[in-house]
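Each remark here refers to the structure printed beneath this line.
Moving on to chain A:
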Amino acid sequence: MRYIRPLSIEDAVGELAKAVGPAAILAGGSDLLVRMKGGFVDPELIVDIKRIGGLSDVTETAEGFRIGAAVPCAVLGENKALKQAWPGVVEAANLIGSKQVQGRCTITGNLCNASPAADSVPAMVAAGARAVVVGPSGKRTIAVEAVPTGPGRTSLAKGEIIEAILLDKRPPHAGDAYLRFIPRTEMDIAVVSAGVNLTLDDKGAIRSARVALGAAAPTVLLVEEAGQVLVGSKLDEDTLERLAKICSGACRPIDDKRGTIEFRRKVAGVLARRAAAIAYKRAGGK
Partner candidate 1 sequence: MNFDPRFSGRKFASVGTRPIRPDGIDKVTGRARYGADFNMAGQLVGRVLRSPHAHAVIKSIDTSKAEKLAGVKAVITAKDLPDLTDGDAAMFDILDNCMARKKALYDGHAVAAVAAIDARIARQALKLIEVEYEVLPHVTDVDEAAHHHAPLINDQVFTEGLEEKPVKPSNITKRTQFGHGDVHKGFAEADFVVERSFKTEQTHQGYIEPHACVASVNPDGTADLWVCTQGHFVYRQHCAQLLGLEASKLRVTSSEIGGGFGGKTHVWAEPVALALSRKAGRPVKLVMTRDEVFRASGPTSATSIDVRIGAKKDGTITAAEATLRYSCGPYAGSWAEIGAMTAFACYKLENVKTVGFEVLVNRPKTAAYRAPSAPMAAFAVESAIDELAHEIGMDAVDFRIKNAAQEGTRASYGPVYGPIGIGPTLEAVKHHPHMKAPLKANQGRGMACGFWFNFGGQTCTDLNIGMDGSVSLAVGTVDVGGSRASLSLVAAEELGIDYSHVKAIVADTSSLGYNDMTDGSRGTFSSSMATISAARNAIKILRERAAQMWDIPVDDVTWEKGHAIAKGEKYGNLSPLSLKEIAAKSGTTGGPIAGHSELVADGAGVSFATHICDIEVDPETGSTRVIRYTVVQDAGKAVHPTYVEGQYQGGAAQGIGWALNEEYIYGKDGRLQNAGFLDYRIPVCSDLPMIDTQILEIPNPNHPYGVRGVGETSIVPPLAAIANAVSNAVGVRMTHIPMSPPRILAALDAEREG
Partner candidate 2 sequence: MVEVTLWGSLSAVAGGKARHEIEAKDIRELFRKLAEQYPGIEPWIDRGIAVAIDGTIYRDTWSKELPEGAEIFLLPRLAGG
């Protein structure tokens, strides 16, 4: 086993591309080290990307926010501008693990771990976040939902690294929210979750909406029909009920140690409804 700490993204990509055995990217390590400890992975090369310039920064640009791949989630929670623009994404990121884990874990890692229950992913998908992928054949920007392809699997090719996550600049009257269900108040993996992102028109009617569900299918679910049902409404009871029904219906969950199919279906609807109400309020709706 080798541990390296490249200083440039090119070096990191180069090392990963030429690695003969299994290689792992280390940012926060909160998934990687657990998997190593459990004997699930045994990488021959560990590439620590935290010393690569720019990867540990959150930058606000004309287009929005650029969140470096090595930025710990705790830092997102401390960034006032980001929190104001994307409170749902930040609250989702800040739900991952404990304070201790917050100091290490990253939303990029959360995305690449490709767990269906990843907290930050439904919020990012609802937010329309994009991932900047750097690899041996250059750079590309893809929708976040295109990254996970199944539990533990991603669309990234050998040698590719996600360098940053991009979030758009917010128009006026916009808000997002993320809710998850866990049996305790902290320290759990989402049994099911929902992210909702809304923009309103000047009259308070929903102009656009994206709804994503977590732990409801093998990968995060972007429920387009749920977004459509919200558009044009002011989030009346009837619309909320329809939203809940659509979300429950869209779920393709499993029975496992964390919850049942029945429970996940029901609660997905409940959470979508509640998250929509929060997002609506954040967007300035009444």
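The candidates came about this way: all candidates are chains of the complex that A comes from, given by their letters.
We adopt the following convention: contacts are C-beta pairs under 8 Å (C-beta built on N, C-alpha and C of every residue); 3 or more make two chains touch, one makes a residue touch a chain; residues count from 1.
In this text the structure is predicted, and so the values were computed from the model without any measurement.
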Selected neighbour of chain A [touch, this complex] from 1 or 2: 1
Residues of chain A touching candidate 1 in the complex: 38-39, 181, 183-189, 191, 256-260, 262-263, 266-267, 270
